[in-house]
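On to chain A.
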Amino acid sequence: MEAIRNALDFKDLPRSEVYLSWAVALFLIIFPLLPFSSFAMATMIQFLIFAVYGMGWNTIGGYGGQVDLGKAQYVGIGAYTTTVALIRWDIPFWVSMPLGMAISVLWSFMIGYPLFKLKGHYFAIATIATSLVLKDLFEVWGFVGAARGLHISPVKYPPPDFLRLIFKEDVYYYYLLLGFFFLAVFVMNWFRHSALGYRLRCIKDNEEVAKALGINVHWAKIKTYALATAYVSAMGSVHAMYIKNIEPEDTMSLDISVLIALMAMLGGAGSLWGPIIGAAVLVPMKSYLKEWMGAKMGLIGIDLIIYGFIIMVIAAVEPKGLWGLYERWKGKRSAP
Partner candidate 1 sequence: MKRLFLALGFLALFLALFLMEKGAYAQDEITIGVIYPLTGGAASAGRELQMGAELAMEIANGKMPELAMDMAKEAGIKSMGGKKIKLIFKDHEGNPTLGADLAKKLILDDKVVGILGCYHSSVTKAVSAVCEQYGVPMINDSSTSPVLTRQGYKWFWRTTPHDGTFTMDLFEFLKGLSEGKAKGVKPVPKEELMNLAAACEKTEWGSAASQLLEDYAKKYGYNLKRNLLYTAKSADLSSEVRSLLAVNPDAMLFASYTSDAILMVKTLKAQKAKPKLIWGQNAGFDTPEFRSTLGEDIVGILTRTVFSPKLGEVKTISTQINELYKKKAGYDLSDASSRGFTGVQTWFHVLEKAGSTKPEDIQRAANSIEIPGEQLVVPWKGIKFATSGEEPGQNIMGSGIIGQYQKNKEGQVVLEIVYPFELSTANLIYPFPGY
Partner candidate 2 sequence: MEELLRTSEVEIRYGSLPVVQGVSIRVNSGQCVSVLGSNGSGKSSLLRGIMGAQRVSKGEIFWKKREIQGLRTEAIVKLGLVYVPEQKMLFGPLSVLENLMLGAYLIKDQELIRANLKHVFELFPRLEERIYQRASTLSGGEQQMLAIGRGLMSNPKLLMLDEPSLGLSPLLVKELLGTVARLKQEGIPILLVEQNVKEALHIADYGYVLQAGRLVLEGPSSELLASDLIRSAYLGL
């Protein structure tokens, strides 16, 4: 009961932020009614997906300060579980998604135990390594389609199918994802207020102090990592149903991990809105830059050049990301 109360409790946020979030929520809800192109719709879907990925990352990476660059492996596990379950045994999405989450969490416990013995850079690189190992494994594993991947045929699974989550129009996916998005925000808000959340923030601050306060640092990190994993895995499942064509090279590539981490870090690691802001800025920027300057003007890669440059500037100027900039600005305004 208290968990639900915590999840819905935004009282500690400034009033302006609450109003702003209402406005954003309203905009997101009415968005499909506005006369936008399908490209805009696809971009918004990407935004929702990456915002949730980023929120997942933010638990362990932002609140916990453990820079995880291997989130793609959980996108992969989630995506593969639902797809394999659908293709092999015709298990509907609503069963296979929790299954995927369970498998992901299990895997996260298995590798999390040794992983969290490492710190800092060593941890970050090790997460990349595990993700790549899993990807290599999937690339030869015939059961999951090896390198050619898996494919959901629109003939075999005709849309619309609410059980299997197969739709033709993007708007279904949009509202579904929006639901997940709101849910994710609430879970995030719960986490922020839970004992684990507080403990983790303390760990990020100083592990020795945390230990002295009776926190099992290793275990708290593993638990949070599992939570982060569950987020990413669930979104991976939806993502797979949305793109309907998954293969290790695409679904589990390091680029996905990097994008997830970068969006959250750029938006502001360790804040509730950080990953959302990161995704809201970077996803449209990336896809529109790519479309205009990349595809139309023939400047291939310009999107990521600008993207990379912005990241460099932010890292050098304000390590807390865009949210940090905002807070600094706000602080300056309220200071005098």
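Picked so that all candidates are chains of the complex that A comes from, given by their letters.
The working rule: a contact is a pair of C-beta atoms (placed from the backbone, for glycine too) under 8 Å apart; a residue touches a chain by one contact, two chains touch by 3 or more; residues count from 1.
Keep in mind the model is a prediction, meaning the values are calculated, not measured.
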> Any idea which of 1 or 2 touches chain A in this complex?
Replying inline: 1
> Quick one: in the complex, what on chain A touches candidate 1?
Replying inline: 34-40, 42-43, 139-140, 146-149, 151-156, 159, 168, 170, 243-245, 247, 249-250, 284, 288, 291, 295, 300
